[in-house]
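Excluded from the complex is one protein chain; the other protein chains are retained at their positions.
For subunit A:
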Amino acid sequence: MKLLTLNFLTCAIKTCKSSPLSFPLHPREVELEILETDYNAVFLRNILPRLEWEALRVLAGELGLPSLPESSPDVSSLSTSSEEDDSETPTQVAQDLHRLLLETCIKEGKLVCGCCGHEYAVKEGVANFLLPGHLV
C-alpha cells in the first residue's frame, strides 16, 4: 500500500475514532519498498489541500524518511512553468512529495493505534483492519 493511503486511515474501533490519538496510525517494524510510478501532476495538485499535513510529518519522521517542511506547501509551489514552451516542470518539493506519497509502499509490518494500542498487520502490502470478536 502506498503511503498516501495512511493519510486517510485511522483505528477501526469506533470508540477510538473520536480521539485525536487514533490518527495517524503508527508504523512498526515495517518493510518499505519503492515502486516507481509516473509523476501525476494533476492528482498531486488536487490531493494536497486534502492532506492532514501534520500526520504526514509524523509518519515521515517515524519511518526515518527525509523530514517535511513545517507547513503544507502551496499548490502553486508544485511546478514552475517555463516561458518558452509553456510546459510545467515539477519542483523539488513536488518530486519529494510524489516519492513519499505515491512511490513509497509498505510491504510488511504493523500499524498501531496511538489511542488503544491495537495492532493492524500489513502482509504483502495489504493491511487488515478486521476487528477481533471482543472489540466489535
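Operating definition for what follows: a residue touches a chain if its C-beta (ideal position, glycine included) is under 8 Å from a C-beta of that chain, and two chains touch if they have at least 3 such contacts; residues count from 1.
Keep this in mind: contacts and distances are computed from a predicted model.
With the options "Exosome complex exonuclease RRP44", "DNA topoisomerase", "tRNA (guanine(10)-N(2))-methyltransferase" or "U6 snRNA-associated Sm-like protein LSm4" in hand, the undepicted chain maps to the protein name "tRNA (guanine(10)-N(2))-methyltransferase" (source: UniProt). Contact with the omitted chain, checked across A:L9, A:L65 or A:V93, is made by A:L9.
In the full complex, subunit A touches the omitted chain through residues 1-2, 4-5, 8-14, 17, 23, 35, 37-38, 40, 42-43, 45-47, 50, 52, 102, 105, 120, 123-134, 136.
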